[in-house]
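One structure is given here, and the rest of the page talks about it.
As you look at this complex, bear in mind that one protein chain is not there, while each of the others sits in place.
Letters A, B and C mark the chains in the order given here, with residues in each chain numbered from 1 onward.
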Amino acid sequence: MLRIRNLESGYGSLKVLRKLSMHVSPGEIVTIIGANGAGKSTLLRTISGQLRARGGQILFNGDEIGKLAPEKIVFMGCSLVPEGRQVFATMTVKENLILGGYVQYRKKKMSAVEEGLERVLGLFPILREREGQLAGTLSGGEQQMLAIGRALMARPTLIMMDEPSMGLAPLIVKGIFQTIVRLREEGNTVLLVEQNARAALKVADRGYVIETGKLVLEGKSEYLLGDSEVQRAYLGKGYTEIWE
Amino acid sequence: MDMELLLLYLVAGVTYGIIYAIVAIGFNIIYNTTGIINFAQGEFVMLGGMTAVTLNAFLPLPAAIVLAVILTMAVGALIEIIFIRWLVSPSVLRMIIITIGISIVVREAALHIWHEGVRALPYFTGNEITSVSLAGVRMSPQVLWVLGICSVMVVALNLFFHYTFLGRQMRACASNREAARLCGISAKNMVTLSFVLSAGIGALAGCVISPITYVQYDSGTGLAIKGFAVAILGGLGNSMGAVAAGLLLGVLESFSIMVMPTAYKDAIAISIMLGVLFVRPSGLFGSREAAKLKEF
Amino acid sequence: MPLLDVSSLNKRFGGLHAVKDLSFAVQEGSIKSVIGPNGAGKTTLFNLLSGFLKPDGGDITFRGEKTTGQAPHRVARLRMARTFQHIQLFPHMSVLENVMMGRHIHTSAGFIAGMLHLPWSLKETSSNLDTCREILDLLGIAELADQEATSLAYGRQRVVEIARAMAGEPALLLLDEPAAGLNMRETAEMSELIGRIRQMGITVLIVEHDMSLVMGISDEILVLSYGRKIAEDTPRNIQKNSEVIRVYLGGEDDA
Partner (left out) sequence: MRKHSGVLGLAAAVAAVQLLTAWTGTGFYLTQLTMSAYYALVIIGLCLLMGYAGQISLGHAGFFAIGGYISAFLTTFDLTQHRENAVVAALAKAHLLVTRQDLYGFEILHVKPWAAFLAAVAAAVVIAWIIAGPVLKLKGHYLAMATLGFGIIVFRIVLGAAVFGEADGLSEVPPFVILPGLEVSGGLSARVSNYYIAWSLVIAGMWSLLNLVDSRVGRALKSIHGAEEAARAMGVDTARFKLKTFVMSAAFAAVAGVLLTHYNGGIGPSEASVMKSVRYVAIVAVGGTANLWGALVMGSVLNFLSLRGYFGSFDDAVFGAILILIMLFAPEGIVGGHITQKLKRVFSRSKGEAVDAAP
């Protein structure tokens, strides 16, 4: 579904991604883990078109999307739930969701948007309760739900999430990861970037480990969870053994 | 003090105030979608008035106004497409200078087309000496036209922004441009639309006010500055605040004539603006929190 | 008396209580690290210490002086230097000029002296240049002196930022995620560099995610979670602390 070859990207003179290759197949949850500043978010921003790729290829369902604007990429069925949620704070929950359905509105009609709205509100009952509330007044966890719901409104074939657990309390984080599992059960494909590597690997099928913009390791989640190097660097296990 | 005179000042203040508010709303529309203060905003008002006067020479008044508004909207679109659209994240300083440049060029072009003459559209109904009496105050019917049309504009804009998909798209861009793009909304088209819209309301305001104030190639500048003062007073980006602030400034200015020479009228408006900027940059009606978020 | 003493510090952002009743001290000559999950309030703490944010309550005492709520440049003059999570070098200036800015607090030439290039101000500049070159030498980046700072590789920029902070001969150096964006080798070099800085007698306070760096060099570690201190101890004990393991190291075992 998504295939990336030798991708290069960065900000200004700063090169963040160096010759990165990876892929995502339909129906998978794939996670990308790495330290702060390793280039995880940059990768998602590049795929979604917010950053222009400087080299390499991004193929989505066989089409090259590396040079497209973000709004075009959404129309092709690839949605991003951005880091820090980025809801339209001054608009109501319902308005947020309707705007997420813009793609459907353009492709089909308003009825398709309303259908999608029902589906998303069914998925997140809490949002139905808050329908008329301004998005900026929601709690962090609710905003994250809204951001995911808004992305789902476009009926994407691939949904990418950038650090959905950031700044949320453990209980809420648990809910978010349950949602991700449910999304896959409903046939969605998910590409997940997470600081919380352990939780991410637990729900994912496969994972990629990146370090300073380069791929250092990839494999099935169980394999990565068991890898001692990954445990030491990202899962926080094994310090006692190493330092004593 | 003569009660009738006071009311007269009040009506004059409200009339000017609502025009300032319309100009301020024009600022706000563009500011909200782009983060740019369009220093050429006053030129839209001037262009609307001037074009309508010219067209009125061979077209009936309503047709001339409609056509003038459409032409000004086209100019707004052109300005955005030629000068703004292709810039990649320009600095605020750069945008300030570009829009100032545009305002100068438009003004000078107007000077060469229409020369320095002062013009005006005919009164929409009646003439200079007709007056209607409302609640004991005698006023020109044109004042009612100004108040009526501007009020309709404010209400219509509000409905547009809150109840149409297009309006919501514009608000989404204003709220969070990147997130709007991630919803598939073309932020660039929204920016063009914001220029078209603010050119349109500016031009219409220019038409309705011209019988009272007259227009000249350089009448945009003064209005733009008042409009900006009002936008600041009302809280940048807050259109309802702009209406309140517009009326307030218009009335204050109108009464200031009683104690100060007319020559200092503008200076007073600007002093009020500076005072607000220094003490409460979020405006009288804007929330401080929101202003903090918008700091640039 | 500790070099830095923080007592019941509080900071709120709207509804978020970013730093909650935080008290700790930093002893002269030590290296202390602050760790905690994302959003734990570490960077907020740095901004409070260096004067970029005003606390809502509590006190900060640095070298015996109360610095609570003082402007950043005043705190800097008391010789507290810092680096930034997102490197903030001065663009369009060479590495040497950047480091010269670190000497700002030790110089005094004002507008008049500058405009007339008064002899004493020129002498001041040249003696500072010597000091800065020495620091570049010390940190092993002397050969970069005349390059434009912001055009350097990321890892080098980190070192220049530290050199700039060092130029002010700080009593306390705050390092905000010095290893972010560095690879394993560079991180190891950074560890070694911080060790050398301590040997020069400079006290260091670090916010960092990279455990290999933190565990290796710290004398003491302060662990934050949701703005609250949950532990403050030696690295050895921190690794055994069950509370720390639960919220941070051991992560979401139960998630």
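Convention: contacts are C-beta pairs under 8 Å (C-beta built on N, C-alpha and C of every residue); 3 or more make two chains touch, one makes a residue touch a chain.
All values reported here derive from a predicted model rather than from experimental measurement.
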item: Omitted chain - touching chains that are shown; value: B, C
item: Full-complex contact with the absent chain, from B:Arg94, B:Arg138 or B:His162; value: B:Arg94
item: Chain not shown: contacting residue from B:Ala63, B:Met258 or B:Leu277; value: B:Leu277
item: Interface residues of chain B (partner: the chain not displayed); value: 37, 83, 87, 90-94, 96-98, 100-105, 107-109, 112, 221, 225, 228-229, 232, 236, 261, 263-264, 266-267, 270-271, 273-274, 277-278, 281, 295-296
item: On chain C, residues whose C-beta touches the chain left out of the figure; value: 50-52, 71-73, 76-77, 81-82, 84, 88-93, 97, 100-102, 104-105, 107-111, 113-117, 121, 124-125, 151-153, 156, 164, 168
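The working rule: only the chains that are shown with their structure count from here on.
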item: Chain ID, smallest distance between chain and overall C-alpha centroids; value: A
item: Centroid spacing, where centroids are CA-atom means, of chain B and chain C in whole angstrom; value: 49
item: Whole-Å gap between the CA centroids of chain A and chain B; value: 42
item: Inter-centroid spacing, chain C versus chain A (mean Cα positions, whole Å); value: 32
item: Chain A-facing residues of chain C, complex; value: 38-39, 150-151, 154, 177, 180-184, 209-212, 215-216, 226, 235-236, 239-240, 248-253, 255
item: Chain A-facing residues of chain B, complex; value: 165, 168-169, 171-172, 174-176, 178-187
item: Parts of chain A lying in touch with chain B, wherever the complex brings them together; value: 48-50, 69-71, 74-75, 79-80, 82, 86-91, 95, 98-100, 102-103, 105-106, 110, 150-151, 153-154
